[in-house]
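All protein chains but one are shown in place.
What follows is chain A.
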Amino acid sequence: MVHGLDANSAAQLNAGLARIRERFISSLSDRIDSFYELLSDLQDDTRWAESCAELRANAHKLHGICGSVGFAAIGENAARLEQKIDSLGPDLHRNNIDDVRSLLNCLLDEMEQNLDAA
């Protein structure tokens, strides 16, 4: 029962949320592939900064949606990655992205575990 809703509306909302959750699960595999590409680009002398910005944008999106569709742990990992990149700010350069790489690996582990379990 969803707070403040009659049975029909609650059922309608739960069905809608279930559909969104299914679509999120279907998107997980592509999201993982995309993160692996970015992980690889972090090694690239010419593309690492651009990859970091894209990584932050993807992590931000993931952070926004995950908790709402029942994948809070992925969301928390994504938030940590986003915050790490934000905290580096103007100090971001190639030598200090080890933490970024490490947090990205944690996020990927979490995503893969959830994909396997889904």
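Basically, a contact is a pair of C-beta atoms (placed from the backbone, for glycine too) under 8 Å apart; a residue touches a chain by one contact, two chains touch by 3 or more; residues count from 1.
Keep this in mind: contacts and distances are computed from a predicted model.
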| item | value |
| --- | --- |
| Which of "Response regulator", "ABC-2 type transport system permease protein", "Methionine biosynthesis protein MetW" or "hydrogenase (acceptor)" matches, in UniProt, the chain that is not displayed | "Response regulator" |
| Contact footprint on chain A, counting only the chain that is left out | 2-5, 9-10, 12-13, 16-17, 19-20, 23-24, 27, 57, 60-61, 63-69, 72, 75, 79, 82 |
